[in-house]
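All protein chains but one are shown at their positions in the complex.
When the chains are written out, they are named A and B in that same order, and each has its own residue count from 1.
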Amino acid sequence: MSDTMTYTLTVNGEERSLDAPADMPLLWVLRDLLGLTGTRFGCGQALCGACTVHLDGQAVRSCVTPVAAVGRRRVTTIEGLGGSAAEHPVQQAWMAEAVPQCGFCQAGQIMSAAALLANHPSPSDEQIDGFMAGNICRCGTYDRIRRAIRRAAAKGESP
Amino acid sequence: MSTLTRRGFLVGLGAGTGLVLGAQRADARSLEPAAVAAIPFEPNAWVRLEPTGELVLTCSRSEMGQGVRATLPWIVAAEMGADFDRVTVVQAPGDERFGNQNTDGSTSIREFWPLLRELGATARWMLAEAGAAKLGVPVEGLVVEDHHVSDPASQRSIPFGELASAAAALEVPHHVELRPELAHAGKALPFTDARAIVDGSAVFGADTLLDDLVVAVVARPPDLGGHVVSFDDTAARAVPGVLDVIELPRWRAPAMFKEVGGVAVVATNTWAAMKGRAALPITFAKGKQGGSTTEGDEVAMRALVDTRGRRKRKVGNVERALDRAERVHTAVYEVPHLVHAPMEPPACVVSFTDDHCEVWAPVQAPQRTRKQVAAAVGLSHKKVTVNVTLLGGGFGRKSKPDFVREAAILSKAVGRPVRMQWDRADDIRHSYYHACSIQRMDAGFDEEASLVAWRHRVCSPSIFSTFVPFIQRPQGMELGMGLMDFALDVPNIAFETHPAPSRVRIGWMRSVYNINHAFANQCFVDELARGEGISTPAMLKRVLGPPRILTEREAHANIMNYGSSHQEHPVDVGRWYAIVDAVVEASGYEGEAPDGCAFGFAAHASFNSYCACVVAVGKDAQGRPRVEEAWIGIDCGQVMNEDRVRAQMEGAVIFGISIALYGRISVDDGAVQQGNFDDYPVARITDAPRKTHVVLASSGEAPGGVGEPGVPPVAPAIVNGWYALTGERVRKLPLVGS
Partner (left out) sequence: MLLLIPLLGLAAEPTATNADLAYAVCVHCHGAHGEGRPELWTPRIGDLDASYVAAQLTAYRDGQRSWPDEARGASAMAALARGLDDEAVAALSTTVAAMEPELLPPGPPSEAGAAAWAPCVACHGEDARGNEAMQAPSLLYQEPGYLRAQLKSYRDGLRGGEGDAPLALSMAAMAQGLDDATIDALVDHVASLRPPLPPLVQPEVTATKEEGLEAFADIYAVSQHPRCMNCHPAGDAPLQTDASRPHILGITRFSPLDGVHCSTCHAARPAGDGLAPLPPADSLWSMPPVGMAFQDRSPAELCEQLKDRSVNGGRGFIGLAEHVEEDHLLLTSWHSGRTTPPISHPELVERFQTWGAAGGPCPTR
């Protein structure tokens, strides 16, 4: 059912070749095979959003996305979002608003927020909450997340 | 807090290199200038000033979002006069040198700050002395600020780095004066790990990458005390990547911090291990909790609270007073088992070799972890190094290093470094749970509407059952969380306890028994207020009595006071009044609630801090309770890092919303029924109030706790607000469920 095959993925702009069974979730490909540990494991059932990455700029939960389903779509992880200087407007806003507490959920939050702003450069409060509802924060940083998204939206043109 | 004195730290435990260099003071001048210039200044285990000027400060408490990695080093740096931009923060491994590293009970500031200031002040004095010598001026006139020692009179200053070696040659003083205050007004304190968190490089428990690392997941017995009878690993071993299938030691009571047993699958990567586990048919036998159900237990607990329990506090004659009272109000409150569910499920890396064991783990108690791992693998704890990573949420779960023991046992068994990975179901099903409780409150009023009787019965399992199984009812430490330390201006009082069985491992979760006791007290006060036709804050003040210090004498009981002395942190009813008034005013509680909402109020003191909460409760589109706006106030004494105090309060509101609306852990046939965020929901951004106002009402007293005190008043405030909105009085949590 899940024979090991060779996959070539484009991850953060780089081509990476790897051998994995077809059903290995992209999350574990990234963490275990490619050593990109910025994408976090929180629930394994697309319920918490900690594993959020982008495929062709769209947010997906990598814990339930098998590597076979990625195809030619380009994978962006938190490590690749803003380059080595964390220059994405969302990352900058996150630091300016001192959003994180423990920080574990924040990579997923940032990836979701970046996808939200790509879809809605000036989201309403309802759109922010609706889009970000899939990302849980047990430390309760939600209000700062909202502020940081509004701050990033106010700064800019489309990211 | 440890019994070691400040002097002990500076001289014996913390001084390290500095003391050695101090003893060699006379010889320092004979060293080659270059060699002298290269020596860093390390007056104690926490401070190292390099000759380059880089200041390396060690944080010896675990970072789980409360901001210790910024605040604790900052206290040292501010007292020292250092520029925080020149500071590098390193995390302390588990080591006795650092005193108490147990990050628990909201103690990192309140117990630790005097020492931190001493550490900084000592370094400041020594740098000043070195500077005085170099400048040829008396030390009294010098200013130590901004990473420089300066002489205003001659307008000369020397950067810290240039004084490092000279300071290193000095003897560490035993007593130094602290600055009158730490200057930080108006300056936002830097957030140590912000950049690493937003760029993904932050290292949590599962992120340590080693050559030769393998991954393990464990299939654990569904019930506590259950054990493996047999298993067939043929299919598991056939999964590509699976290396081994190993049975863990069988669990036996007491639980302590031990692993619960089961069968581990070890593989080259996490997915293979998970698939191996899924392909592993195991026959478990039930343990002593088999057949038990939460529903059944609740029936028994409800029956018990209607009977006389063991008296823990007695004033006057409460039975007679209730009998004779003009009117009696009775209510039974229920709080279920809850679980921490930190976003990071337990995960760690352990590398065992014959004579050493190295650990990288997100643990709240690294010294305990060291000893537990040593015991698990049969090494002296001195041969175990525990490196503390960032914690993706703790809330008390990661005080218990059972998962680190598992990794150590397996690393020893397979001879390779092992990452132990718990998934969310493991975390929710095999945790150490918040103790459930059923509490009955009775209050009697006389004809003049004076409170004449107050009886509070608690039926709850005890945390101690995890360590001493026959302890089945809450003990002094637990009763001291919101029961014994609750001032009552009532002539007849009784607190009684009843036993409840521990079907699961009972642990401690952010604010612990304060959640249960605040729920009962504050909902009851609200009910009494409405019955008597006065406002809830007014009824609370009536119940508390006049502003005063609640002595143990008055309380007729030992008040554990969260480990603090009553001199340093008296239980001050006046501070209850002040925070209540501050939040009532800030929220406009006495006026109109926002459209479509009603106000709910509650207050609670814990961990030497005083907290009050007002929520505006409305309904969502499905007619369920929704907190539209929240005001949370805290008097935590002097504030060190204002932004982090605000963040903790904001977070406590969300944590409290989860408790009020959703959380419930239940057991069936001994096994926990919940398994993920679908059947154990927690608050999401859609549950967050539109606006949260944090009221900081510091009294200027010694710092109290911050991480936990915000939680207890939130759930009762929500329940009280729901009543005000709908007339529905809920006495059993959660309000919504899964």
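The rule is short, and it goes like this: a residue touches a chain if its C-beta (ideal position, glycine included) is under 8 Å from a C-beta of that chain, and two chains touch if they have at least 3 such contacts.
This structure is a prediction, so every number in the text was calculated from the model and none was measured.
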| item | value |
| --- | --- |
| Absent-chain contact - pick from A:Leu34, A:Ala59, A:Val99 or A:Cys137 | A:Ala59 |
| Residue of A:Ala86, A:Ala115 or A:Ile149 in touch with the missing chain, whole complex considered | A:Ala115 |
| Contacts of chain A with the absent chain, listed as residue ranges | 1-2, 22-23, 44-46, 54-61, 64-66, 68-74, 115-116, 118-122, 127, 130-131, 133-134, 158 |
| Footprint left on chain B by the chain that the document does not show | 274-275, 278-279, 423, 425, 675-676, 678, 684, 686 |
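Methods note: only the chains that are shown with their structure count from here on.
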| item | value |
| --- | --- |
| Where chain A and chain B are represented by their mean Cα positions, the distance between them in whole Å | 29 |
| List of chain B residues in touch with chain A within their complex | 63-67, 188, 191, 193-204, 206-207, 209, 215, 240, 269-271, 340-345, 347, 390-395, 421, 423-424, 643, 647-648, 650-655, 676-678, 682-686, 688-692 |
| Contacting residues of chain A [partner chain B, same complex] | 4, 21, 23-25, 28, 31-33, 35-45, 47-48, 50, 77-79, 82, 84, 86, 91, 94-95, 98, 100-107, 110, 125, 128-130, 132-146 |
